[in-house]
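The complex appears here without one of its protein chains, the remainder shown in place.
Up next, chain A:
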(Lines give C-alpha, C1' and ligand atoms only; values in the text may rest on other atoms or scores of the structure.)
Protein backbone atom coordinates (compact mmCIF):
# COMPACT_ATOMS: atom_id res chain seq x y z
CA UNK A 1 0.00 0.00 0.00
CA UNK A 2 1.05 3.60 -0.50
CA UNK A 3 1.40 3.94 3.22
CA UNK A 4 4.71 2.12 3.27
CA UNK A 5 5.89 2.97 -0.24
CA UNK A 6 9.06 4.94 0.35
CA UNK A 7 9.57 8.02 -1.81
CA UNK A 8 11.60 7.33 -4.89
CA UNK A 9 14.96 8.73 -3.97
CA UNK A 10 14.99 7.96 -0.31
CA UNK A 11 14.74 4.26 0.11
CA UNK A 12 15.63 3.70 3.69
CA UNK A 13 14.75 0.64 5.72
CA UNK A 14 11.77 0.46 8.04
CA UNK A 15 12.37 2.32 11.28
CA UNK A 16 14.22 0.04 13.63
CA UNK A 17 12.62 1.30 16.79
CA UNK A 18 9.00 2.23 17.22
CA UNK A 19 10.27 5.47 18.68
CA UNK A 20 11.68 6.63 15.38
CA UNK A 21 8.99 9.26 15.51
CA UNK A 22 10.19 11.53 12.79
CA UNK A 23 10.41 8.76 10.27
CA UNK A 24 6.92 7.61 11.06
CA UNK A 25 5.54 11.13 10.95
CA UNK A 26 7.07 11.67 7.55
CA UNK A 27 6.26 8.31 6.03
CA UNK A 28 2.79 8.26 7.42
CA UNK A 29 1.96 11.65 6.07
CA UNK A 30 3.61 10.99 2.74
CA UNK A 31 0.28 9.48 1.65
CA UNK A 32 -0.55 12.95 0.44
CA UNK A 33 2.37 13.67 -1.87
CA UNK A 34 1.29 14.06 -5.47
CA UNK A 35 3.18 14.52 -8.68
CA UNK A 36 3.22 17.95 -10.33
CA UNK A 37 1.47 19.58 -7.47
CA UNK A 38 -0.46 22.80 -8.04
CA UNK A 39 -0.16 23.65 -4.36
CA UNK A 40 1.54 26.96 -3.69
CA UNK A 41 3.15 25.63 -0.52
CA UNK A 42 4.64 22.58 -2.22
CA UNK A 43 6.17 24.79 -4.90
CA UNK A 44 7.52 27.44 -2.57
CA UNK A 45 9.74 24.81 -0.99
CA UNK A 46 11.30 24.44 -4.42
CA UNK A 47 11.71 28.20 -4.64
CA UNK A 48 9.03 28.30 -7.31
CA UNK A 49 5.83 30.25 -7.54
CA UNK A 50 2.73 28.40 -8.67
CA UNK A 51 0.00 31.02 -8.50
CA UNK A 52 -2.90 28.89 -9.74
CA UNK A 53 -4.41 28.14 -6.33
CA UNK A 54 -3.67 31.46 -4.63
CA UNK A 55 -4.24 34.18 -7.22
CA UNK A 56 -6.85 35.50 -7.57
CA UNK A 57 -8.44 34.95 -4.17
CA UNK A 58 -10.93 32.13 -4.76
CA UNK A 59 -14.59 33.00 -5.25
CA UNK A 60 -16.23 29.63 -5.46
CA UNK A 61 -19.87 30.17 -4.57
CA UNK A 62 -22.33 30.58 -7.41
CA UNK A 63 -25.31 32.93 -7.06
CA UNK A 64 -27.62 30.27 -5.69
CA UNK A 65 -25.10 29.05 -3.14
CA UNK A 66 -24.36 32.61 -2.03
CA UNK A 67 -28.05 33.44 -1.67
CA UNK A 68 -28.70 30.24 0.27
CA UNK A 69 -25.77 30.90 2.57
CA UNK A 70 -26.96 34.46 3.18
CA UNK A 71 -30.28 33.05 4.35
CA UNK A 72 -28.61 30.62 6.74
CA UNK A 73 -26.44 33.13 8.56
CA UNK A 74 -29.14 35.19 10.37
CA UNK A 75 -31.05 32.29 12.01
CA UNK A 76 -27.85 30.62 13.20
CA UNK A 77 -26.49 33.91 14.55
CA UNK A 78 -29.80 34.60 16.24
CA UNK A 79 -29.83 31.16 17.84
CA UNK A 80 -26.37 31.64 19.27
CA UNK A 81 -27.12 35.17 20.44
CA UNK A 82 -30.45 34.43 22.05
CA UNK A 83 -30.75 30.77 22.94
CA UNK A 84 -27.28 29.34 23.56
CA UNK A 85 -25.80 30.39 26.90
CA UNK A 86 -22.05 29.78 26.80
CA UNK A 87 -21.52 30.67 30.46
CA UNK A 88 -24.22 28.24 31.51
CA UNK A 89 -22.79 25.52 29.31
CA UNK A 90 -19.34 26.17 30.79
CA UNK A 91 -20.51 26.01 34.40
CA UNK A 92 -22.75 22.97 33.85
CA UNK A 93 -19.88 21.33 31.95
CA UNK A 94 -22.39 20.27 29.34
CA UNK A 95 -24.45 21.80 26.55
CA UNK A 96 -27.90 22.58 27.95
CA UNK A 97 -30.51 20.06 26.82
CA UNK A 98 -32.78 22.72 25.35
CA UNK A 99 -29.86 24.08 23.34
CA UNK A 100 -28.98 20.61 22.02
CA UNK A 101 -32.59 20.13 20.96
CA UNK A 102 -32.62 23.52 19.29
CA UNK A 103 -29.38 22.72 17.43
CA UNK A 104 -30.80 19.42 16.21
CA UNK A 105 -33.98 21.10 14.97
CA UNK A 106 -31.83 23.75 13.38
CA UNK A 107 -30.14 21.08 11.28
CA UNK A 108 -26.74 21.93 12.70
CA UNK A 109 -25.66 18.30 13.04
CA UNK A 110 -25.58 17.40 9.35
CA UNK A 111 -24.29 20.51 7.62
CA UNK A 112 -22.18 18.66 5.05
CA UNK A 113 -24.33 15.55 4.66
CA UNK A 114 -25.94 15.43 1.19
CA UNK A 115 -29.53 16.64 1.12
CA UNK A 116 -30.88 13.34 -0.15
CA UNK A 117 -29.65 11.75 3.06
CA UNK A 118 -31.19 14.38 5.31
CA UNK A 119 -28.40 16.91 5.57
CA UNK A 120 -27.98 20.52 4.52
CA UNK A 121 -25.49 19.63 1.78
CA UNK A 122 -23.13 22.55 2.32
CA UNK A 123 -19.88 23.04 0.45
CA UNK A 124 -16.71 23.58 2.46
CA UNK A 125 -16.90 27.34 2.01
CA UNK A 126 -20.51 27.49 3.16
CA UNK A 127 -19.65 25.25 6.12
CA UNK A 128 -16.75 27.52 7.03
CA UNK A 129 -19.05 30.55 7.13
CA UNK A 130 -21.44 28.89 9.54
CA UNK A 131 -18.74 27.39 11.71
CA UNK A 132 -17.34 30.94 12.01
CA UNK A 133 -20.57 31.92 13.79
CA UNK A 134 -20.32 29.01 16.20
CA UNK A 135 -16.67 29.84 16.89
CA UNK A 136 -17.59 33.42 17.69
CA UNK A 137 -20.08 32.44 20.37
CA UNK A 138 -19.25 29.11 21.96
CA UNK A 139 -16.26 26.89 21.23
CA UNK A 140 -17.58 24.21 23.60
CA UNK A 141 -20.63 23.81 21.36
CA UNK A 142 -18.30 24.12 18.37
CA UNK A 143 -16.32 21.08 19.47
CA UNK A 144 -19.49 19.10 20.21
CA UNK A 145 -20.65 19.77 16.66
CA UNK A 146 -17.17 19.39 15.16
CA UNK A 147 -16.30 16.15 16.93
CA UNK A 148 -19.58 14.80 15.55
CA UNK A 149 -19.47 15.89 11.92
CA UNK A 150 -16.01 17.27 11.18
CA UNK A 151 -14.27 14.08 12.33
CA UNK A 152 -16.80 11.76 14.03
CA UNK A 153 -18.61 10.57 10.94
CA UNK A 154 -16.53 12.34 8.25
CA UNK A 155 -14.99 8.94 7.49
CA UNK A 156 -18.38 7.69 6.32
CA UNK A 157 -18.73 10.72 4.04
CA UNK A 158 -15.22 10.27 2.61
CA UNK A 159 -14.74 6.49 2.56
CA UNK A 160 -18.15 4.94 3.22
CA UNK A 161 -19.81 2.73 0.62
CA UNK A 162 -23.43 3.47 -0.32
CA UNK A 163 -24.83 0.91 2.09
CA UNK A 164 -22.97 2.47 5.00
CA UNK A 165 -23.95 5.99 3.96
CA UNK A 166 -27.62 5.15 3.64
CA UNK A 167 -27.64 3.27 6.89
CA UNK A 168 -25.94 5.79 9.12
CA UNK A 169 -25.99 9.29 7.64
CA UNK A 170 -29.70 10.18 7.98
CA UNK A 171 -29.80 9.71 11.75
CA UNK A 172 -26.41 11.35 12.17
CA UNK A 173 -27.56 14.34 10.12
CA UNK A 174 -30.65 14.87 12.24
CA UNK A 175 -28.67 14.49 15.43
CA UNK A 176 -30.71 11.50 16.50
CA UNK A 177 -27.38 9.71 16.87
CA UNK A 178 -24.11 11.42 17.71
CA UNK A 179 -20.70 10.38 16.46
CA UNK A 180 -17.19 10.26 17.91
CA UNK A 181 -13.71 9.78 16.43
CA UNK A 182 -11.74 7.16 18.40
CA UNK A 183 -8.03 7.15 17.66
CA UNK A 184 -6.07 8.30 20.73
CA UNK A 185 -4.97 5.81 23.38
CA UNK A 186 -3.01 6.19 26.63
CA UNK A 187 0.25 5.25 24.91
CA UNK A 188 -0.58 6.69 21.46
CA UNK A 189 -1.15 10.39 20.95
CA UNK A 190 0.98 12.00 18.28
CA UNK A 191 2.35 8.54 17.46
CA UNK A 192 -0.99 7.43 16.11
CA UNK A 193 0.47 4.51 14.21
CA UNK A 194 1.38 2.81 17.49
CA UNK A 195 -2.17 2.20 18.69
CA UNK A 196 -2.84 -1.08 20.47
CA UNK A 197 -6.59 -1.61 20.14
CA UNK A 198 -7.00 -4.88 18.27
CA UNK A 199 -9.49 -6.26 15.80
CA UNK A 200 -9.56 -10.01 15.42
CA UNK A 201 -11.52 -11.77 12.72
CA UNK A 202 -13.96 -14.28 14.20
CA UNK A 203 -13.69 -17.94 13.16
CA UNK A 204 -16.98 -17.64 11.26
CA UNK A 205 -15.48 -14.74 9.31
CA UNK A 206 -18.60 -12.61 9.70
CA UNK A 207 -17.37 -10.12 12.25
CA UNK A 208 -14.33 -8.70 13.99
CA UNK A 209 -13.90 -8.62 17.76
CA UNK A 210 -12.70 -5.24 18.96
CA UNK A 211 -10.66 -4.98 22.14
CA UNK A 212 -8.99 -1.94 23.63
CA UNK A 213 -9.42 1.44 25.23
CA UNK A 214 -9.44 4.97 23.83
CA UNK A 215 -8.93 8.15 25.83
CA UNK A 216 -9.96 11.79 25.52
CA UNK A 217 -12.69 11.04 23.03
CA UNK A 218 -14.92 14.07 22.37
CA UNK A 219 -18.59 13.03 22.54
CA UNK A 220 -17.32 9.73 23.97
CA UNK A 221 -20.06 9.68 26.58
CA UNK A 222 -22.81 10.77 24.19
CA UNK A 223 -22.09 9.03 20.92
CA UNK A 224 -23.97 6.14 19.44
CA UNK A 225 -21.73 5.76 16.38
CA UNK A 226 -17.95 5.55 16.70
CA UNK A 227 -15.26 5.64 14.04
CA UNK A 228 -12.71 3.34 15.70
CA UNK A 229 -9.15 2.60 14.61
CA UNK A 230 -7.70 -0.78 15.54
CA UNK A 231 -4.77 -2.85 14.41
CA UNK A 232 -4.80 -6.31 12.95
CA UNK A 233 -2.21 -8.56 11.37
CA UNK A 234 -2.30 -8.30 7.58
CA UNK A 235 -0.29 -10.40 5.16
CA UNK A 236 2.08 -8.23 3.13
CA UNK A 237 1.48 -9.02 -0.54
CA UNK A 238 5.11 -8.77 -1.58
CA UNK A 239 7.01 -10.35 1.31
CA UNK A 240 4.35 -12.74 2.62
CA UNK A 241 5.09 -11.77 6.21
CA UNK A 242 2.36 -10.77 8.65
CA UNK A 243 2.41 -7.11 9.65
CA UNK A 244 0.22 -5.11 11.99
CA UNK A 245 -1.86 -2.61 10.06
CA UNK A 246 -4.61 -0.29 11.13
CA UNK A 247 -8.19 -0.63 9.96
CA UNK A 248 -11.04 1.83 10.49
CA UNK A 249 -14.41 0.55 11.67
CA UNK A 250 -17.90 1.98 12.10
CA UNK A 251 -18.90 0.77 15.55
CA UNK A 252 -22.37 1.05 17.04
CA UNK A 253 -22.77 1.27 20.79
CA UNK A 254 -25.66 -1.16 20.33
CA UNK A 255 -23.26 -3.90 19.20
CA UNK A 256 -22.60 -4.45 22.89
CA UNK A 257 -19.35 -4.31 24.84
CA UNK A 258 -18.94 -0.54 24.42
CA UNK A 259 -18.69 1.40 27.69
CA UNK A 260 -17.41 4.81 28.60
CA UNK A 261 -15.91 6.59 31.57
CA UNK A 262 -17.07 9.72 33.40
CA UNK A 263 -16.69 13.13 31.72
CA UNK A 264 -13.12 14.44 32.00
CA UNK A 265 -12.67 17.67 33.93
CA UNK A 266 -10.92 20.08 31.63
CA UNK A 267 -9.41 23.52 31.51
CA UNK A 268 -11.71 24.63 28.73
CA UNK A 269 -14.38 23.57 26.24
CA UNK A 270 -16.02 22.23 29.38
CA UNK A 271 -19.40 22.02 27.67
CA UNK A 272 -17.96 19.40 25.33
CA UNK A 273 -18.12 15.85 26.66
CA UNK A 274 -14.69 14.17 26.78
CA UNK A 275 -14.49 10.59 28.00
CA UNK A 276 -12.62 7.30 27.84
CA UNK A 277 -14.26 4.68 25.66
CA UNK A 278 -13.67 0.95 26.21
CA UNK A 279 -14.23 -1.85 23.72
CA UNK A 280 -14.60 -5.29 25.28
CA UNK A 281 -15.00 -8.03 22.67
CA UNK A 282 -17.26 -5.78 20.64
CA UNK A 283 -18.55 -7.71 17.63
CA UNK A 284 -18.26 -5.51 14.53
CA UNK A 285 -19.77 -6.94 11.31
CA UNK A 286 -17.28 -7.11 8.42
CA UNK A 287 -19.59 -4.82 6.45
CA UNK A 288 -18.63 -2.07 8.89
CA UNK A 289 -15.02 -1.84 7.80
CA UNK A 290 -14.51 1.76 6.64
CA UNK A 291 -12.30 2.01 3.58
CA UNK A 292 -9.77 -0.74 2.90
CA UNK A 293 -8.79 -3.41 5.38
CA UNK A 294 -5.35 -2.31 6.55
CA UNK A 295 -5.89 1.20 5.13
CA UNK A 296 -7.03 2.72 8.41
CA UNK A 297 -4.10 5.04 8.90
CA UNK A 298 -4.80 6.75 5.61
CA UNK A 299 -8.47 7.03 6.61
CA UNK A 300 -7.51 8.68 9.90
CA UNK A 301 -5.11 11.16 8.33
CA UNK A 302 -7.55 12.00 5.53
CA UNK A 303 -10.34 12.69 8.00
CA UNK A 304 -8.17 15.01 10.08
CA UNK A 305 -6.79 16.70 6.97
CA UNK A 306 -10.24 17.21 5.49
CA UNK A 307 -11.64 18.91 8.58
CA UNK A 308 -8.72 21.16 9.34
CA UNK A 309 -9.92 24.23 7.44
CA UNK A 310 -12.92 24.31 9.77
CA UNK A 311 -10.69 25.14 12.68
CA UNK A 312 -9.24 28.23 10.98
CA UNK A 313 -12.77 29.34 10.07
CA UNK A 314 -14.11 28.87 13.60
CA UNK A 315 -11.15 30.60 15.18
CA UNK A 316 -11.38 33.57 12.82
CA UNK A 317 -14.89 34.00 14.22
CA UNK A 318 -13.64 33.66 17.79
CA UNK A 319 -11.04 36.33 17.18
CA UNK A 320 -13.58 38.69 15.66
CA UNK A 321 -15.69 38.33 18.78
CA UNK A 322 -12.97 39.09 21.30
CA UNK A 323 -11.55 41.87 19.14
CA UNK A 324 -14.97 43.63 19.30
CA UNK A 325 -14.80 43.45 23.07
CA UNK A 326 -11.28 44.80 23.21
CA UNK A 327 -12.12 47.65 20.84
CA UNK A 328 -15.28 48.49 22.74
CA UNK A 329 -13.28 48.73 25.94
CA UNK A 330 -10.44 50.73 24.42
CA UNK A 331 -12.85 53.16 22.78
CA UNK A 332 -14.66 53.94 26.01
CA UNK A 333 -12.23 53.54 28.88
CA UNK A 334 -10.66 56.81 30.00
CA UNK A 335 -7.39 56.89 31.93
CA UNK A 336 -4.97 59.77 32.43
CA UNK A 337 -7.56 62.01 30.83
CA UNK A 338 -7.88 60.26 27.47
CA UNK A 339 -9.60 57.29 25.94
CA UNK A 340 -7.05 54.51 26.08
CA UNK A 341 -7.28 53.77 22.35
CA UNK A 342 -5.33 57.02 21.85
CA UNK A 343 -2.25 55.47 23.44
CA UNK A 344 0.34 53.81 21.23
CA UNK A 345 0.66 50.70 23.37
CA UNK A 346 -3.03 49.94 23.03
CA UNK A 347 -3.02 50.85 19.33
CA UNK A 348 -0.28 48.31 18.68
CA UNK A 349 -2.21 45.60 20.49
CA UNK A 350 -5.40 46.27 18.56
CA UNK A 351 -3.60 46.48 15.20
CA UNK A 352 -1.76 43.21 15.75
CA UNK A 353 -4.97 41.51 16.75
CA UNK A 354 -6.56 42.74 13.53
CA UNK A 355 -3.68 41.47 11.41
CA UNK A 356 -3.72 38.02 12.98
CA UNK A 357 -7.47 37.77 12.42
CA UNK A 358 -7.14 38.97 8.82
CA UNK A 359 -4.51 36.37 8.00
CA UNK A 360 -6.45 33.55 9.66
CA UNK A 361 -9.68 34.46 7.90
CA UNK A 362 -7.88 34.74 4.56
CA UNK A 363 -6.27 31.32 5.03
CA UNK A 364 -9.55 29.68 6.00
CA UNK A 365 -11.44 30.85 2.94
CA UNK A 366 -8.55 30.36 0.55
CA UNK A 367 -8.25 26.74 1.61
CA UNK A 368 -11.99 26.06 1.66
CA UNK A 369 -12.16 27.70 -1.78
CA UNK A 370 -9.34 25.49 -3.07
CA UNK A 371 -11.02 22.39 -1.66
CA UNK A 372 -14.34 23.34 -3.25
CA UNK A 373 -12.58 23.84 -6.58
CA UNK A 374 -11.46 20.22 -6.47
CA UNK A 375 -7.90 20.55 -5.20
CA UNK A 376 -6.67 17.37 -3.57
CA UNK A 377 -3.25 18.48 -2.38
CA UNK A 378 -4.02 21.11 0.22
CA UNK A 379 -2.51 19.20 3.12
CA UNK A 380 0.43 21.54 3.74
CA UNK A 381 -1.77 24.62 3.59
CA UNK A 382 -4.34 22.99 5.87
CA UNK A 383 -1.67 22.15 8.42
CA UNK A 384 -0.26 25.68 8.19
CA UNK A 385 -3.71 27.15 8.76
CA UNK A 386 -4.30 24.99 11.84
CA UNK A 387 -0.99 25.98 13.38
CA UNK A 388 -1.46 29.65 12.56
CA UNK A 389 -5.09 29.91 13.61
CA UNK A 390 -4.66 28.21 16.98
CA UNK A 391 -1.64 30.28 17.93
CA UNK A 392 -3.09 33.53 16.60
CA UNK A 393 -6.35 33.01 18.48
CA UNK A 394 -4.50 32.35 21.73
CA UNK A 395 -2.45 35.52 21.29
CA UNK A 396 -5.50 37.60 20.36
CA UNK A 397 -7.54 36.42 23.35
CA UNK A 398 -4.61 37.01 25.65
CA UNK A 399 -4.11 40.55 24.35
CA UNK A 400 -7.82 41.20 24.60
CA UNK A 401 -7.69 40.40 28.30
CA UNK A 402 -4.66 42.66 28.60
CA UNK A 403 -6.44 45.57 26.90
CA UNK A 404 -9.42 45.08 29.18
CA UNK A 405 -7.21 44.95 32.26
CA UNK A 406 -8.80 43.60 35.41
CA UNK A 407 -12.18 43.40 33.67
CA UNK A 408 -10.72 40.93 31.22
CA UNK A 409 -9.75 38.64 34.07
CA UNK A 410 -13.29 38.56 35.49
CA UNK A 411 -15.63 35.72 34.60
CA UNK A 412 -18.42 38.14 33.73
CA UNK A 413 -16.67 39.50 30.65
CA UNK A 414 -16.54 36.08 29.09
CA UNK A 415 -13.03 36.44 27.65
CA UNK A 416 -11.33 34.22 30.24
CA UNK A 417 -13.67 31.43 29.18
CA UNK A 418 -12.67 31.95 25.55
CA UNK A 419 -9.01 31.82 26.57
CA UNK A 420 -9.50 28.56 28.46
CA UNK A 421 -11.45 27.14 25.53
CA UNK A 422 -8.69 28.07 23.09
CA UNK A 423 -5.79 26.30 24.81
CA UNK A 424 -6.68 22.86 23.46
CA UNK A 425 -6.62 24.02 19.86
CA UNK A 426 -2.83 23.99 19.82
CA UNK A 427 -2.85 20.43 21.07
CA UNK A 428 -5.60 18.33 19.55
CA UNK A 429 -6.13 17.28 15.93
CA UNK A 430 -2.39 17.09 15.51
CA UNK A 431 -0.25 19.08 17.93
CA UNK A 432 1.23 22.20 16.39
CA UNK A 433 4.68 20.75 17.05
CA UNK A 434 3.97 17.62 15.02
CA UNK A 435 2.27 19.62 12.30
CA UNK A 436 5.33 21.88 11.97
CA UNK A 437 7.47 18.77 11.40
CA UNK A 438 4.90 17.58 8.89
CA UNK A 439 4.96 20.87 6.97
CA UNK A 440 8.75 20.97 6.87
CA UNK A 441 9.28 17.31 6.01
CA UNK A 442 6.64 17.32 3.31
CA UNK A 443 8.30 20.33 1.78
CA UNK A 444 11.73 18.77 1.97
CA UNK A 445 10.50 15.56 0.42
CA UNK A 446 9.21 17.26 -2.68
CA UNK A 447 12.20 19.57 -2.94
CA UNK A 448 14.41 16.53 -2.55
CA UNK A 449 12.63 14.78 -5.41
CA UNK A 450 13.23 17.79 -7.59
CA UNK A 451 16.94 17.76 -6.79
CA UNK A 452 17.11 14.04 -7.50
CA UNK A 453 15.60 14.54 -10.92
CA UNK A 454 18.18 17.24 -11.54
CA UNK A 455 20.92 14.85 -10.49
CA UNK A 456 19.60 12.39 -13.03
CA UNK A 457 19.69 15.09 -15.69
CA UNK A 458 23.34 15.71 -14.77
CA UNK A 459 24.13 12.19 -15.89
CA UNK A 460 23.07 13.18 -19.37
CA UNK A 461 24.17 16.79 -19.54
CA UNK A 462 24.09 17.20 -23.32
CA UNK A 463 20.57 15.87 -23.57
CA UNK A 464 19.46 18.14 -20.74
CA UNK A 465 21.60 21.17 -21.53
CA UNK A 466 18.74 23.62 -21.55
CA UNK A 467 17.29 22.46 -18.25
CA UNK A 468 20.69 22.36 -16.59
CA UNK A 469 21.77 25.74 -17.89
CA UNK A 470 18.60 27.25 -16.51
CA UNK A 471 18.99 25.58 -13.14
CA UNK A 472 22.66 26.53 -12.84
CA UNK A 473 21.93 30.15 -13.71
CA UNK A 474 19.12 30.21 -11.21
CA UNK A 475 21.34 28.96 -8.44
CA UNK A 476 24.24 31.23 -9.27
CA UNK A 477 21.97 34.26 -9.31
CA UNK A 478 20.18 33.27 -6.13
CA UNK A 479 23.35 32.73 -4.19
CA UNK A 480 24.59 36.13 -5.37
CA UNK A 481 21.39 37.63 -4.01
CA UNK A 482 20.13 38.49 -7.50
CA UNK A 483 16.57 37.91 -8.61
CA UNK A 484 15.85 35.01 -10.91
CA UNK A 485 12.92 36.56 -12.70
CA UNK A 486 10.36 35.21 -10.25
CA UNK A 487 7.63 37.73 -9.96
CA UNK A 488 4.14 38.26 -8.69
CA UNK A 489 3.50 41.08 -11.12
CA UNK A 490 0.23 40.49 -12.89
CA UNK A 491 -1.06 38.43 -10.01
CA UNK A 492 -1.24 41.16 -7.41
CA UNK A 493 -2.60 44.67 -7.47
CA UNK A 494 0.03 47.26 -8.47
CA UNK A 495 -0.47 49.16 -5.20
CA UNK A 496 0.94 46.12 -3.40
CA UNK A 497 4.00 45.66 -5.56
CA UNK A 498 6.48 46.45 -2.79
CA UNK A 499 5.00 43.77 -0.56
CA UNK A 500 4.90 41.45 -3.54
CA UNK A 501 8.63 42.01 -4.06
CA UNK A 502 9.25 41.18 -0.43
CA UNK A 503 7.35 37.93 -0.86
CA UNK A 504 9.27 36.98 -3.99
CA UNK A 505 12.56 37.78 -2.30
CA UNK A 506 11.54 35.66 0.66
CA UNK A 507 10.60 32.75 -1.59
CA UNK A 508 13.96 32.91 -3.35
CA UNK A 509 15.87 32.89 -0.06
CA UNK A 510 13.61 30.19 1.31
CA UNK A 511 14.24 28.00 -1.73
CA UNK A 512 17.99 28.37 -1.33
CA UNK A 513 17.77 27.55 2.38
CA UNK A 514 15.81 24.38 1.67
CA UNK A 515 18.36 23.20 -0.84
CA UNK A 516 21.24 24.01 1.48
CA UNK A 517 19.64 22.08 4.29
CA UNK A 518 19.19 19.10 2.00
CA UNK A 519 22.78 19.28 0.80
CA UNK A 520 24.02 19.60 4.37
CA UNK A 521 21.91 16.91 6.04
CA UNK A 522 20.57 14.66 3.31
CA UNK A 523 18.03 12.21 4.57
CA UNK A 524 19.10 12.90 8.14
CA UNK A 525 17.14 16.11 7.84
CA UNK A 526 14.45 13.89 9.41
CA UNK A 527 16.15 14.19 12.75
CA UNK A 528 17.09 17.87 12.69
CA UNK A 529 14.05 19.15 14.53
CA UNK A 530 15.59 22.55 15.35
CA UNK A 531 16.02 23.09 11.61
CA UNK A 532 12.60 21.68 10.77
CA UNK A 533 10.86 23.99 13.21
CA UNK A 534 12.49 27.10 11.75
CA UNK A 535 11.78 25.97 8.22
CA UNK A 536 8.14 25.43 9.14
CA UNK A 537 7.88 28.84 10.79
CA UNK A 538 9.20 30.43 7.62
CA UNK A 539 6.83 28.43 5.46
CA UNK A 540 3.92 29.56 7.61
CA UNK A 541 4.97 33.21 7.39
CA UNK A 542 5.43 32.91 3.62
CA UNK A 543 2.04 31.36 3.03
CA UNK A 544 0.52 34.02 5.28
CA UNK A 545 2.13 36.76 3.18
CA UNK A 546 0.74 35.27 0.01
CA UNK A 547 -2.81 34.87 1.29
CA UNK A 548 -3.03 38.47 2.46
CA UNK A 549 -1.51 39.71 -0.79
CA UNK A 550 -4.17 37.78 -2.64
CA UNK A 551 -7.02 39.00 -0.47
CA UNK A 552 -5.94 42.64 -0.34
CA UNK A 553 -5.38 42.58 -4.12
CA UNK A 554 -8.90 41.41 -4.64
CA UNK A 555 -10.31 44.11 -2.38
CA UNK A 556 -8.32 46.79 -4.20
CA UNK A 557 -9.36 45.47 -7.62
CA UNK A 558 -12.99 45.34 -6.56
CA UNK A 559 -12.82 48.81 -5.03
CA UNK A 560 -14.11 47.77 -1.62
CA UNK A 561 -14.65 50.56 0.88
CA UNK A 562 -12.17 48.84 3.17
CA UNK A 563 -9.54 48.28 0.48
CA UNK A 564 -7.11 50.89 1.75
CA UNK A 565 -7.39 49.55 5.28
CA UNK A 566 -6.73 46.03 4.02
CA UNK A 567 -3.78 47.37 2.07
CA UNK A 568 -2.07 48.61 5.21
CA UNK A 569 -2.90 45.39 7.08
CA UNK A 570 -1.27 43.51 4.22
CA UNK A 571 1.79 45.74 3.92
CA UNK A 572 2.47 45.77 7.66
CA UNK A 573 2.13 42.00 7.84
CA UNK A 574 4.42 41.44 4.87
CA UNK A 575 7.22 43.66 6.17
CA UNK A 576 7.27 41.92 9.55
CA UNK A 577 6.80 38.41 8.18
CA UNK A 578 9.62 38.99 5.75
CA UNK A 579 11.88 40.07 8.63
CA UNK A 580 11.07 36.89 10.51
CA UNK A 581 11.74 34.72 7.47
CA UNK A 582 15.06 36.42 6.80
CA UNK A 583 16.08 35.94 10.40
CA UNK A 584 15.30 32.23 10.18
CA UNK A 585 17.24 32.00 6.91
CA UNK A 586 20.25 33.71 8.52
CA UNK A 587 20.03 31.57 11.65
CA UNK A 588 20.03 28.39 9.61
CA UNK A 589 23.26 29.51 7.93
CA UNK A 590 25.08 30.77 11.00
CA UNK A 591 27.45 28.86 13.18
CA UNK A 592 26.25 30.51 16.37
CA UNK A 593 22.85 28.90 15.97
CA UNK A 594 24.47 25.52 15.46
CA UNK A 595 26.10 26.09 18.82
CA UNK A 596 22.75 27.14 20.29
CA UNK A 597 21.20 23.88 19.10
CA UNK A 598 24.01 21.98 20.82
CA UNK A 599 23.46 23.97 24.01
CA UNK A 600 19.75 23.28 23.89
CA UNK A 601 20.37 19.56 23.61
CA UNK A 602 22.76 19.65 26.55
CA UNK A 603 20.46 21.71 28.76
CA UNK A 604 17.55 19.40 28.08
CA UNK A 605 19.57 16.26 28.78
CA UNK A 606 20.78 17.64 32.11
CA UNK A 607 17.22 18.55 33.11
CA UNK A 608 15.98 15.06 32.37
CA UNK A 609 18.80 13.60 34.40
CA UNK A 610 17.98 15.90 37.31
CA UNK A 611 14.23 15.53 37.18
CA UNK A 612 13.79 19.29 36.82
CA UNK A 613 15.92 22.39 37.01
CA UNK A 614 19.59 21.71 37.49
CA UNK A 615 21.30 24.69 38.98
CA UNK A 616 21.43 24.77 42.77
CA UNK A 617 19.54 27.46 44.58
CA UNK A 618 21.27 30.88 44.70
CA UNK A 619 21.11 30.70 48.45
CA UNK A 620 22.69 27.31 48.48
CA UNK A 621 19.66 25.61 50.05
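By definition in this document, a contact is a pair of C-beta atoms (placed from the backbone, for glycine too) under 8 Å apart; a residue touches a chain by one contact, two chains touch by 3 or more; residues count from 1.
One rule holds in what follows: contacts and distances are computed from a predicted model.
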>> According to UniProt, what is the chain that's been left out of this complex called? Choose from "GATB amidotransferase", "Electron transfer flavoprotein subunit beta", "Phosphatidylinositol glycan anchor biosynthesis, class F" or "General transcription and DNA repair factor IIH subunit TFB4".
In response: "Electron transfer flavoprotein subunit beta"
>> Among A:59, A:91, A:115 or A:610, exactly one should touch the missing chain; which is it?
In response: A:115
> Among A:70, A:161 or A:489, which one is in touch with the chain left out?
Replying inline: A:70
> On chain A, what residues meet the omitted chain?
Replying inline: 68, 70-72, 74-76, 78-79, 83, 102, 105-108, 111, 115, 120, 561
